[in-house]
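Removed: one protein chain of the complex. Kept in place: all other protein chains.
Right after this comes chain A.
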């Protein structure tokens, strides 16, 4: 009976007795969710354009953040370092298109997927060679990102919102809105979706596959840079950021691999779900459940929608 009480009654009693903590948990979940969504967006962009699951998205986050901080440490002013990092991400996109994707056109998806593994290890080695493996401090003041927190008294307690988290939420929302418009309303966006449907068909109507790939990898690079800045500011800029990218997997399972809104909604559901789960139900099983709870949530949704919340339903004749 006690166990049933602990599972079904006690967490809700806690929510009612300390609503400020509930609000704080929801906020932390939303912030984590937004940041997961940012990582997932990088995956979705490339998957949409090429049907490839880009295993290198995690290391792109690290590489972009390291480039920014590395350039700053080398004496380049912060804003110029940011612009140069964007340029580096563009060069990376061109390099990936020329050296990895172009020779593999029309190869099975698994070949392209494996190529992104190779790219991951190349970027790890190259990043360590150029910037070293030491953790670095993300430049926040220099990029005019706010520090500190805003506290609100609420329900007899308080809720604390970190300014950097608010900024992350705003930046992520702006990026998502911009990408949604880009995909739906622009010529390049439509071309991009055409490429995703069929490389050959897209080529036959005059769409430049190479150009589209550069655009999409560059966009994913920009998303990686934004993600790296936000996650780096919460902790440090190190190769440990790569692990965070794995958190995007349940988000993608949940939201669908081809949907920008899916990445956002999936991110928020996973973020809020894992924080609520860890905070209210985690102590029942010794805590530390976050790492697998996200997958359980995603699997729960998959039982009802195998293609994910916003994924395209694929019917194949056999």
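Everything below uses one rule, namely that contacts are C-beta pairs under 8 Å (C-beta built on N, C-alpha and C of every residue); 3 or more make two chains touch, one makes a residue touch a chain; residues count from 1.
Operating definition for what follows: contacts and distances are computed from a predicted model.
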Name of the absent chain as recorded in UniProt (options "Acyl-CoA dehydrogenase", "Tetratricopeptide repeat protein", "Thioredoxin reductase (NADPH)" or "Branched-chain amino acid transport system substrate-binding protein"): "Branched-chain amino acid transport system substrate-binding protein"
Touching the absent chain when the full complex is considered, from A:40, A:241, A:265 or A:297: A:241
Contacting the left-out chain in the complete assembly, out of A:124, A:223 or A:263: A:124
Chain not shown, touching residues in chain A: 18, 21, 24-25, 28, 31-32, 124, 128, 132-137, 149, 160, 162, 231, 234-236, 238-244, 246-247, 274-275, 278-279, 282-283, 286-288, 290-291
